[in-house]
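The structure is given below, and queries will be raised subsequently.
One chain of protein is taken out of this complex; the other chains stay put.
Now for chain A:
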Amino acid sequence: MENHIHKAHRPAQSGSKAEKKGKGKQQQAFNEKAFAPKSGRRAERQGRRNVERDQTRLHVPLVNRTPDDEPPPVIVAIVGPPGVGKTTLLKSLVRRYAKQTLHEVKGPVTVISGKRRRLTFIECNNDLNSMIDIGKVADLVLLMIDGSYGFEMETFEFLNILQSHGFPKVIGVLSHLDLIKKQATLSATKKALKKRFWTEIYQGAKLFYLSGVLNGRYPDTEILNLSRFISVMKFRPLVFRNSHPYLLADRLEDLTPREIIRASKGKCDRTVTLYGYLRGTNLRLSTKVHVPGVGDMDIKSITILGDPCPLPDADAEKRRKLSEKKKLLVHAPMSDVGGVVYDKDAVWVNVPGSFTRGNTDVYQGEGEQMVMDLQDVDATLEDTVARRQIRLLGSSSNHLTVDAPGILSGDEDEDQGSGMDDDGVGDEAESEEGGEEDNLSEDGDESPNDDLPGITDRGRFGLRMVSRPTHNLASTSEHKGGRVEYADSDSDIGHLDQDDWEGGVMYPDGDNAQDIPSDDEESDGAPAWKAGLAAKAEASFENSSRRRSRKDWISLIYSSALTPEQIAQGDSNASHEISSDDADDDFFRIRPATLVNGDDLDMTKELVSPDSLKEWEDEALLDSIRALFITGEQAAPEKDTAEENEYEDSAGGDFEDLEAEPSQPPAVEDPEAKRTADLAAKKELLKRKFDEQYDDPEDAKIDFYDEKKEEINRQLQLNRAEFEGIHAEARALVEGYRPGSYVRIELSNVPCEMIENFDPSYPIILGGLLPAEERFGYIQVRIKRHRWFAKTLKTNDPLIFSLGWRRFQSVPIYSLDDHSIRMRMLKYTPEHMHCYATFYGPVALPNSGFCAFNSLNGETTAFRVSATGVVLDIDRSAKIVKKIKLTGVPFKIYKNTAFIKDMFNSALEVAKFEGANVKTVSGIRGQVKKALTKPDGAFRATFEDKVLMSDIIFLRAWYSIQPRKYYNPVTSLLLSDKAHWAGMRLTGQVRREEGLKTPLNVNSHYRPVERSARRFNTLKVPKKLQAALPYASKPKLMKPQGRRTYIQKRAVVLEPEEKKAIALLQQIRALRKDQLARRKEKQHERKEVHRKKVEKEEANKDEKEKEKRKDYMRAAGMKSKREADLEEGRSRKKRRT
């Protein structure tokens, strides 16, 4: 078969195909002319376009604080008006990822969507508060729109909220498309909705179409497509979330003792734990948190828990596909996953159908297993522990004894509360015990009459451990050689039977090893376990002596009670033999009170003692630091070896001693090897330099953008590497709790209403606050009234802001910049223009966006976002002024001087305004000069011209106003009816509700202005003066002409022809008049007919409009009915299960 030759293909030699082929080939060939620019100018333009296109690709490099390994789950929020199909979509998506059907969805649901990604789905209800909170944490929003109905107001409101808090990714989802029966209408609707959606988000935003519901879910293929889009979505870090830690709580527990609650009838403040994945930046224990809807709170404790929904590990990674088991994991503590519901104070296990123990062919869920395990227990915990041989350390020879029950309860508490691995607790216990033991034994030896006689009793260790459980959390730990040592973890127990133990132990200061032998010498009646200690310690002393000079700075600084002077002093005599007084400055010593001197100045320079400088007169010492200069480099290796011994004995003091041992071994053993290594290094450097210069200079040069990105990556890598491998708790102390970890956060003093009125359908967010954000001040913002908001905003009307994590009501004052001189108050916000607003409230970082609302209630049909803007400035005082005009009247006028009264009340007030500018209504400018003695408050003023008695004098002044210090956090989560939070009402609202009338100032009434015509006296120029004036200036008084004029004197008589002509003209005019009248009448008739026609048409049109409106209302009615049905259906379903 293989060697069978196929008949070769013979292309057509003639005909249309042959012609086509030839042509086609010619077309396919690369035509240089088609792609080359025709002219130089065009080439330039093309080049420029390419460069510009490249630039548009670039964006400001942002650091992503979320770790790449183990990122927190992506929050996917499903938002939309009620009845649009949010729950159905959530169930469908969970079903797609977890292969499980949730019956009732409450709170966040976390599933694994891929090897590197988890998703947290959360449904957002229709409350504006929830929408605001969700908008602040969602990474991806699935915005659901009812295709059969169109956009609703909430959708637009939500988009505006998103816009002001950093825009997360949005995917539109059109549902209920099966209700549109006609294909043409369907496509038209899709098109119209898409167009609107694109204008809202951006051109080309993704919009999904979901058709009907099958088995209570959307069609699988459509959900699959949507899930694919979700899983490949990339997220750009948002600035606000990249600088704040936050957490979306997926579980909430009340830890308050029942008794206290009972005693206070449930009204006491609660201790609450929230569980969830950390997001954003690292969360530190010292940060304050804000729970939107509740308020600011302090974190009591944070515990890292095991990930309830872990990413597939490396072993699963090897297999190409995710194993089915992993896929099935879904974490939704508030919902009924796995038949287990975590209630406030109980755990409910849902058992399907009839259930019998031992029936193995029925699948047993988590809950059933748990209950059965509990039932299986046949002995109490105490018995079990007594029977088991629990050892504190893997290495300890004796197991724990149970003569003190405290140890068990303590351990149990730790385990239950924190869920930490036993290892951690063990570690803590060990170190704790070690420190305690060490300390006590010393005390006991030196002062035998100590009040703790039973120090060697082992049963007490446990007790002590429990008594100070938090001590170790505060101490930082030091990492070295892959294992953790706590500051005071120089455990003697460890020495007991393991020789290589001290290999990893670092002594805080080397005196322990010294102490122990001395103890031994004077030991009287030391217990048996101490017997072998001396020899062991002796041996370990040799090992550790090399390390003695090095101190554990971290523990010295952060967890010892030594004064800084003592620590600093300690470093100067570190290498000296440890003196006896050094030995007794142990951790728990009373600070010497008499250290403070009168002349103890807070100074930067240290006093140099002339003695310490004396050593520099020694030539050898001078030469010894030659290696630290660039010129000393070459000479250094030889010199080091040659001269080191020389000055070693000559120079005393610390420096030399430190130098002595360590530098010797390398120096002695291989000067040759070192030289070759140096040479190799130098060659390498030279080679790199050469390469840089001659190899491809363009390649080496990277542009600004790449450089920045690389810098960011380098820093991130460093961040990861620096604290890698340190024990998690210790690491958390240094750098905080990292995003991506599942934590339990304990909050104390939480208002009881939060627990009592807890509703899982309202999201609970824990937002970390920066130190600055805890403070209050006047915040100046740039604000613009939303163009869809119907009313203008008025100064001093309360407004609800959503700024940072917070939602609060405050009283803003609007202002505008007046020629960069002053901020001038505005009574109302301007139309279509930004203005400034200043209000009192918690500080937010400049440049953070906000949106404002007049009311958060859902009753209004109008658009609720009243304004949006950005924070500009934070200050402790506001500089807003409003104009005030003082008026006065002249009571005595000299030439350009006038005495003014009625402007001020006292001479003091006048003194305050001396030199101020005044002005008359007619525009004559002047100045306040000096107060007059006689009428109180009157003053002398000069003007540029003579004023009149009838003039009013104005003084324009500026009055500075401060915004009211009003801050009212929106505590919606504390209400039983969470959608109806009511803050301070507007004045008008209060008046309306109280039935009060607006107070009216009499002077503010508008009355008709009566302006009597001014009468001026005639100007009389004295005769004498008149005579002296030149002619041009003389008053010229004209008399009316008395004589008749030439024309007036003449009489006119008509000729017969003229008479005839006039008569004829008259007749013609009469005819014309008649004609016009007739024409007008005709026109009127025609118009009448036309009007009737138009009227008829109008009536028809109205009819049609009415019909249309009826149709629309019918559709809306059907929708609401369907909603009601759905609600009913839900409740029915609930009842059934």
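We adopt the following convention: a contact is a pair of C-beta atoms (placed from the backbone, for glycine too) under 8 Å apart; a residue touches a chain by one contact, two chains touch by 3 or more; residues count from 1.
Assume contacts and distances are computed from a predicted model.
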Exercise for review: Mind telling me which option in "Probable electron transfer flavoprotein subunit beta", "Checkpoint protein", "UDP-N-acetylglucosamine transferase subunit ALG14" or "18S rRNA biogenesis protein" is what UniProt lists for the chain we can't see?
Suggested key: "18S rRNA biogenesis protein"
Practice item. Write down which of A:I260, A:L305, A:M372 or A:I557 is the residue touching the left-out chain. Key: A:I557
Review point. Per the definition of touch given earlier, which of A:D178, A:E722 or A:E914 contacts the omitted chain?
Key: A:E722
Review point. Which residue among A:L770, A:A916, A:A979 or A:L1126 touches the omitted chain?
Key: A:L770
Point to revise | Residue among A:E70, A:D678 or A:E735 that touches the chain left out of view | key: A:E735
Study note, to complete from the structure: Answer key for A:L255, A:A568, A:A790 or A:L996 versus the chain not shown reads A:A568
Exercise for review: Kindly note down the residues of chain A that lie in touch with the hidden chain.
Suggested key: 63, 65, 243, 281-282, 284-287, 476, 478, 480, 546-547, 549-550, 553-554, 556-558, 563-565, 567-569, 571, 596, 598, 600-606, 608, 610, 612-613, 616, 622, 625-626, 628-633, 655, 658-663, 715-716, 718-719, 722-723, 733-736, 770-772, 774-777, 780, 782, 836, 843, 845-847, 870-877
